[in-house]
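With one protein chain removed, the remaining protein chains of the complex are shown where they sit.
Order as written gives the chain letters A, B and C; numbering starts at 1 within each chain.
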Amino acid sequence: MGSSFGQLFRITTWGESHGGGVGVVIDGCPPRIELSEADIQRELNRRRPGQSAIVTPRDEADRCQILSGVFEGRTLGTPISILVMNKDARPEAYADMKSTYRPSHADFTYEAKYGIRNWQGGGRASARETIGRVAAGAVAQKVLARLSPGFEVMAYVTHVYDLAAAIDPALVTREKVEGNAIRCPDEKAVEKMIAAIEEARADGDSLGGVIECVARGVPAGLGEPVFDKLEADLAKAMLSLPASKGFEIGSGFASTRMRGSEHNDAFEIRDGKVGTVTNRSGGVQGGISNGENILFRVAFKPTSTIARDQKTVTASGEETTLAARGRHDPCVLPRAVPIVEAMAALVLCDHALRQKAISDFGLRISDS
Amino acid sequence: MGSSFGQLFRITTWGESHGGGVGVVIDGCPPRIELSEADIQRELNRRRPGQSAIVTPRDEADRCQILSGVFEGRTLGTPISILVMNKDARPEAYADMKSTYRPSHADFTYEAKYGIRNWQGGGRASARETIGRVAAGAVAQKVLARLSPGFEVMAYVTHVYDLAAAIDPALVTREKVEGNAIRCPDEKAVEKMIAAIEEARADGDSLGGVIECVARGVPAGLGEPVFDKLEADLAKAMLSLPASKGFEIGSGFASTRMRGSEHNDAFEIRDGKVGTVTNRSGGVQGGISNGENILFRVAFKPTSTIARDQKTVTASGEETTLAARGRHDPCVLPRAVPIVEAMAALVLCDHALRQKAISDFGLRISDS
Amino acid sequence: MGSSFGQLFRITTWGESHGGGVGVVIDGCPPRIELSEADIQRELNRRRPGQSAIVTPRDEADRCQILSGVFEGRTLGTPISILVMNKDARPEAYADMKSTYRPSHADFTYEAKYGIRNWQGGGRASARETIGRVAAGAVAQKVLARLSPGFEVMAYVTHVYDLAAAIDPALVTREKVEGNAIRCPDEKAVEKMIAAIEEARADGDSLGGVIECVARGVPAGLGEPVFDKLEADLAKAMLSLPASKGFEIGSGFASTRMRGSEHNDAFEIRDGKVGTVTNRSGGVQGGISNGENILFRVAFKPTSTIARDQKTVTASGEETTLAARGRHDPCVLPRAVPIVEAMAALVLCDHALRQKAISDFGLRISDS
Partner (left out) sequence: MGSSFGQLFRITTWGESHGGGVGVVIDGCPPRIELSEADIQRELNRRRPGQSAIVTPRDEADRCQILSGVFEGRTLGTPISILVMNKDARPEAYADMKSTYRPSHADFTYEAKYGIRNWQGGGRASARETIGRVAAGAVAQKVLARLSPGFEVMAYVTHVYDLAAAIDPALVTREKVEGNAIRCPDEKAVEKMIAAIEEARADGDSLGGVIECVARGVPAGLGEPVFDKLEADLAKAMLSLPASKGFEIGSGFASTRMRGSEHNDAFEIRDGKVGTVTNRSGGVQGGISNGENILFRVAFKPTSTIARDQKTVTASGEETTLAARGRHDPCVLPRAVPIVEAMAALVLCDHALRQKAISDFGLRISDS
């Protein structure tokens, strides 16, 4: 279980890294949204390995096919099935994984849970699973653009290892983010980050970091009061990503070192509307968006796959050493940027439809 | 929507701070678990205002009644309805909230979402809503104790404002936690924390902090691979709490400043079973528990209610000043401890039942 | 599990016939709908025992209390908790049920499922559970009236035992239905039905029958293509009622004895809109409402509780005879009428909100 996400804009992903393919079914996409394979491919290309020198050299074309739910360039309202076939299968590259658990991977826990696992690569725990999320996120962004014309969601790298970028989330542009291999809008930090990643790779090691995400043009009123608070669903979305270890919204952990009088966001009238002077709330109050920018951060650990010998155990319960080998991403952050955006879009799209169901009362429901 | 949580052990909370009462319905509790109102009241008493000098002086008895689902001291398998009537209603105390939005509260966002709100207190956004969570969490803990005999979940305060406690999560005991008003097991830190909170109160201000939670005796195999990863559901649970701003599991945000070779948890054979030498994973790998302690932290902002004048706006769109007044908790951390435990127990209980549904068709996750 | 119903207008009922009480939590009710306890009580009174000479003489006042979700006479958008306390407890009346399974009741199956049951009355299987449904259905009808001004749902008895009424569903009025103890709009049939029921009672026996339900003013477009077809959700709703054994929509089982050329509903233009000349479809085509009247029928078996000795077995596995005794409804049909209406309203309200979430695209989502 657990392969579905969302209440009204509901996605179900499927697929292992090795086997037939990976994909997603989107149920609940509103009808008559313009959609093409190119819309989805654009986002998949941003997630794809092999985009730059600093990410894994595997060349996976990751061509998507829309198998249902779209007709003459527009959504039908029926489930949209998107498929990406697997191509680069070299099961022998993973032969020693059959009997040995890789440290900090999911080999052991899948075995403990299911008593079986696809040991040819990461299986269902592979980052390849996120293809379905990115594809669905591309669709969610198209829906959000229709629901809220000024909407945009943008993620970017703020930290790699101990290197911090200087960024004003209110001013970040997609051009700045996409203009370099790190997807960090602070040009000065980029060069150091690249150097650090290259050094880690040469050393057979890996680095983590932080991704920040800002969503602009989100209307006030999205999110539900108790369990399905907007930040709760965002937190779930982000902690469901491979390698993520933490989430914070607005002031986050830093809020714990502020006093209430410093932290509270005073209200003001801005452009004739209610706004807040500061945005320590991160655009959400009481679980519901307040019309300010949604702002959150996600911590990603250093990749578990490293090119070094590691102490571990075998499936039969003997201690052993896992020899260094294999292709690896020394730092997943740049490729994780479109994935974070996709998950944010999925959460916001779902909540926008949920709010649409109960708002605007009095207008006819059947004026399609 | 959004007032339900869990797939198989599913709770639905209801109630505003002012009005008839608050409560919870638990659907999916296994049958024949011993359960009494006293089991629930014990946890509610830990959450209750007025326990010590440093928390809000409101005296709410918060007496629970079990209205269904229990017969002759044992659960029936049918929904358990638990009710706590509201008592301490003084709507006039909140009269200015009718037309004025309190900074960093949910007044404005509820109005934006629904076009109506119960302005007599926090309404649905009040921390009083967590009574239902704590009551349900008490039941979940009883179920978990049956499913996994060594199970225990324990939360405690590690930080208040800029004061950090020194704690070894493997050694914390409930006696240490409950032995002081802060619920912090580091005696040396407690005195300073109390002083800081008292000072903030005298100053009409408030403080936040960090709560850590450890769950011991959780069998390997709980959690689902993709969206319903154990840490994802824990993150959602914690970010759904009032005033929470961040979540991290295991190494959390600190992981971003480590290299993969430092961060990976080497496997070893311990007591004849697979274990990890370190626990940077926080007991979860690939979204699934690995048998080590589950360990996570939650950031709570300083309480929004402060006894100071604040800049804000009225419902009719005019800027104004909200005068200082009212009873307030200068620091919610001690009372949030049982709430964090309750939410953790709800997540773990739900995942334990989900795993029980598919596990091993013969082998079981535990023998109770 | 299984005590919740609906996706967006979602209800959770709880309670046994003996114990604290019964109730319902409605999550997802749109805000700002006028609602009072009187609105709900009116429907509960129609369901209540003791309304006429032909139903069970138990006098249960069934007074409802709204504990949350309503403020100053309007819904808040938050969960609406409705409670009816139990009053008429005489557990000794049921003492022999402790060890003996009543034929065609749920005593044995609850024991098989849970290994425990509340033997003081029907427990969760009691028809008293439907109080929560009727209360929620009253709220659903208020929402539907706002969403679709001409909406009305009306059920009525068409058959008692072998007695059939002559009714034109297009012309039935609530006055006709409520004008007699059977809730059958064919005055000529009523007298015979009452006589048959009285005779069955005198004979210690019981009778079943058929209830038909018509929903008018349902806009075209409600219902989902595949599993959540409108008739599928109606069928589930109706078969979830105690004592129901069958469901049919439109032409129903009679359709099997027609040819396609006789059965197809030809389209026509009526009052400038698309309509059908006949309504064998029962207002639903491909799972989606077509704007014609929704029309369906539900079969109810004769009540299992009879005042006759019956052959059965004990919990310890011995064959025995259950002695005749106890209060019973010789025919549940008249009291089931408001329950059928309530369930129909719940299904339609849920689907109306689901359709509202995806229709009217282009209008703003946040104009609450």
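To be clear about the criterion, a residue touches a chain if its C-beta (ideal position, glycine included) is under 8 Å from a C-beta of that chain, and two chains touch if they have at least 3 such contacts.
What you see is a predicted model, and the numbers here were worked out from it, not measured in a lab.
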{"item": "Visible contact partners (per top-of-document touch definition) of the missing chain", "value": "A, B, C"}
{"item": "Contact residue for the chain not shown (choose from C:Ser17, C:Thr75 or C:Gln355)", "value": "C:Gln355"}
{"item": "Residue among A:Thr78, A:Ser206, A:Ser240 or A:Ser261 that touches the chain left out of view", "value": "A:Thr78"}
{"item": "Listed residues B:Pro49, B:Pro169, B:Gly209 or B:Pro225, member touching the removed chain", "value": "B:Pro225"}
{"item": "Where the missing chain touches chain B, by residue", "value": "7-8, 28, 30-32, 77-78, 146-147, 225, 353-354, 356-358, 361-362, 364, 367-368"}
{"item": "Touch residues of chain A, complete complex, unshown partner", "value": "1-4, 8, 10, 12-16, 19-23, 25, 27-28, 31-32, 65-71, 74-81, 83, 113-118, 123-124, 366, 368"}
{"item": "Residue ranges of chain C at the interface with the undisplayed chain", "value": "1-5, 7, 13, 101, 103-106, 108-110, 112-113, 115, 124-125, 129, 159, 161-162, 200, 204-210, 220-229, 231-240, 242, 245-253, 255-269, 272, 274, 276-277, 280-282, 284-291, 299-306, 308, 310-313, 317-319, 354-355, 359"}
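In the analysis below, only the chains that are shown with their structure count from here on.
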{"item": "Contact pairs, highest-scoring chain pair", "value": "A-B"}
{"item": "Distance-maximising chain from chain A - centres being C-alpha averages", "value": "C"}
{"item": "Same vs different contact residues, chain A with chain B, by half of numbers used", "value": "same"}
{"item": "Centroid distance [mean C-alpha coordinates] between chain C and chain A, Å", "value": "44"}
{"item": "Approximate Å spacing (C-alpha centroids) for the pair chain A, chain B", "value": "26"}
{"item": "Numbers and ranges of chain A residues touching at least 2 other chains", "value": "7, 220-221, 225, 354-355, 359"}
